[in-house]
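Before I ask anything, let me first share the structure, which is written out below as structure tokens.
Only one protein chain is missing from this complex, and each of the others stays in its spot.
For reference, chains read A and B in written order, and residue numbers begin at 1 within each chain.
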Amino acid sequence: MTMVTAKGSIQRRLMVSLLAGAALLAVALFFIVQSLARQLAEESQDNILLASATSILDASAVRQGELVLDLPYSAFSMLGNLSDDRVFYAVRFGADFITGYSDLEDVRGLGEARFETRDYLDEPVRVVALSRLLSISGRPTKLTVIIAQTRNGQRETLERISSIAATIGLGFFLAAAGLAALASRSAIRPLERLAVSVGRRGPQDLRPVAAPVPSEMVTLVAALNRFMERLKVSLARSEEFIAEAAHRVRTPLATVRTQADITLRRVDKEENRAALREMIRAIDESSRAAGQLLDHAMVTFRSDNLEHSALDVGQLAAEMVDRLHPLAELRDIDLVLDSTSGAMISGDTILIQNALRNLLDNAIKFSPAEGTVVVSVRRLENQVLLGVQDQGKGFPAEGRDRLTRRFARGSNAEGIIGSGLGLTIANEVALAHGGGVEIANNRKGPGACVTLSFPSA
Amino acid sequence: MRHALISLCLMAAAPAMAFEIEARVQFGPDNAATVLNVISTADIDLFAPVILGYLDQTPNTAVDYVAVSSGELMKALRDEGAAFDIAISSAMDLQTKLANDGFAHAHNSDATDALPEWARWRDHVFAFTQEPASIVVSRAAFQGLTMPRTRQDLIALMRKHPDRFMNRVGTYDLRLSGLGYLFATQDARTSETYWRLTEVMGSLNARLFCCSSDMINGVASGELSIAYNVLGSYARSRPDADQFEILLPTDFTTVMMRSVLIPKTTHDADLAGDFVDHVLQTAWAERPPKDATFTIAGEVRNAEDDSLRRIRLGPGLLVFLDAYKKRQFLQAWEDAILQKR
Partner (left out) sequence: MRYLLIEDNEHLARAALDRLSLDGHVVDHANSLSSAADFTATTDYDLILLDIMLPDGDGRTFLETHRTHADATPVIVLTARSEVSDRVGVLDLGADDYITKPFDFAELEARCRAVLRRRVGAARNLKTLGRAQFDSLAGTLQIGDTIITLRNRELRLLEVFANAPGQIFPKAKLLDRLFSYDEEVSENAIEVYVARLRRHLRGSDVVIETVRGLGYRLTLP
């Protein structure tokens, strides 16, 4: 049988793609959560900075032509609520620097509130600048409050949220991995079930798969069913063809032979009779060859798809001996069964019957008239031996191993009809069952002994 | 020896500094390999036990202790960039400002991690005492009077007996004392009562001092009847403590925390860190040594009294340090306290 080359695994591929998807999602989740957190943290810092600046602006006014400014305590203390971040500020009125950190610059841009992230005193800070126009001596002048805060708190929050996001992402990934393992296994299960159910079938079982399968497998199973249907048809056709071919050859032969037989009875002239006899002999040889070809084709076909069942070799031999009795009787040959009970093997009944019949055909042919052919069944350790022993000339000493080859005949079998396939058939049957053939001559007296061995059940 | 030489050089350089030194003491062996330079607002006597305890654990090290006012400390570190390893101050606002403006070195250790949130700001400022601003009164002067429990009581009392308290009320000169300014701004932030009290004190021609000890001396000498917003610890540590009544007003009592930080100019951050840890461990010890002069407990460790207002470390303290704001505040204060002059 050809080995199937395995390339990749659906389950692994499914698993890998599910895991890759999960990993992608987990990473995406991580970044989304992180960016949301960053946005939220930035927003909340911006809001507090804005509130702080607003509270300073709200506490400022122009009184009697002079700017009155107040820094409410809460303006800065609120900045300390979320984190221990450093705070810098500056208040500018028009071109004048009023108070705070004189080197803290305004945020460029339009609008009342302007935000910016920049470095101040070697640390990144978030800066808000909030402006309002105050009228001083009838002239609108811009009061600007600039507040900056370092971003450690935000960074810490981010780190914390990142680690939570990472944990969530990892958890998500692990959960997804578990689910992926389950999913891929359950996805592959119908395939395995199909494989098991197809693998368990006997060689004759070419019924279509009827059990419901997932929709994705419908195409495969439909193709499999069509394939089995075609196989069934083609097997039936080839079996029929072999049978038909043999039949087509043998039927006219039989008719001719019968006619020749009848004619032979009516003809008296010796040379005519000799010719007829010669003709009948040729016909017999052809017919037997066709029969053996048929047997051999059948054996070859079935050997590839052994149909195992428990079978009793003793019983099989008894039935075969019984059936061949009339044929043996024609030549006054005694067909003797020497059997033991319980010789059980696991095998294909039809094949073993065929093998034994071919051996017995040979034995009956080669035995001298009024001889004895013994069929013996023995159990030996873990083997069952099926032997056929005749009292013919035996096998020639040379080339005995060649006898199991197709169309090989013993060199001393001249004049006896037979295509020589009998031993080949027996050999192939034994091999197909994990056994073998031993060909020997009888130790006591003349004759051959062919023994088939099978492993016991 | 190399370290000793370096420290000698540092000491030689010290006199050239422009800030004003109140006192200076060298603890530990003269030939110590390393010298830790401490700038502090605490009196040397009060802080000595902590330093000695540190030197016991750390051989071959000396401590050069420089006592200054809180304003000078700020000046030394912020304006002059003087090289110190440790800065200890009662002026929480200035310590916070130093840290905020980047003049402090971060320090992180088991000892700092053990501190509660309120006792530290960033990894820079670490609190190791809690000291309530008290009203110290002379028992003699209050003969026959009910001891005031709140500021309102005190105001009423002073209004009722102006003759008895005229010229006999002492408080910080906010223009000189950083601590006084801190207490005053916190009082003002907490309650409007402060301004009424200041006005009453002003009307009684209150006398202004630079420091707690001077005010307590005044009370002890009979010169003063009332010292407002002084550190009770100074009064309690005196041998004649029984002459005073140390009052913690029940309307609210501001609690100051002394704090330590490592200046950016430290020459040995690790050594400074060890010292900080030692101070914190000593102060925060569950059972502090008998001779400990500074502990986190103070009078208030276990007091969960609503009236105790612990000054919060943080950017809020920067508000009253703002030059504009300070000018406004001092203007208002002067208007109140110096009304008659």
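To be clear about the criterion, a contact is a pair of C-beta atoms (placed from the backbone, for glycine too) under 8 Å apart; a residue touches a chain by one contact, two chains touch by 3 or more.
Only a predicted model underlies this, so the values are computations on that prediction, with no experimental measurement involved.
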| item | value |
| --- | --- |
| For the chain not depicted, the shown chains it touches | A |
| Absent-chain contact - pick from A:M15, A:A53, A:I161 or A:L253 | A:L253 |
| Sole residue of A:Q11, A:T141, A:Q353 or A:Q383 that reaches the chain not shown, by the stated touch rule | A:Q353 |
| Those residues of subunit A which, in the complete complex, touch the missing chain | 243, 246-247, 250-255, 257-259, 261-262, 264-265, 268, 270, 273, 277, 280-281, 284-285, 287, 291, 294-295, 298, 323, 325-327, 329-332, 350, 353-354, 365, 369-370, 415-417 |
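Quick note on the criterion: only the chains that are shown with their structure count from here on.
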| item | value |
| --- | --- |
| Averaged-CA centre spacing for the pair subunit B and subunit A, given as whole angstrom | 82 |
| Touch list for subunit A against partner subunit B, complex | 69-77, 79-80, 84-89, 91, 98-100, 121-123, 152 |
| Subunit B to subunit A touching residues, read off their complex | 99-102, 121-122, 189, 312, 314-320, 322-325, 328 |
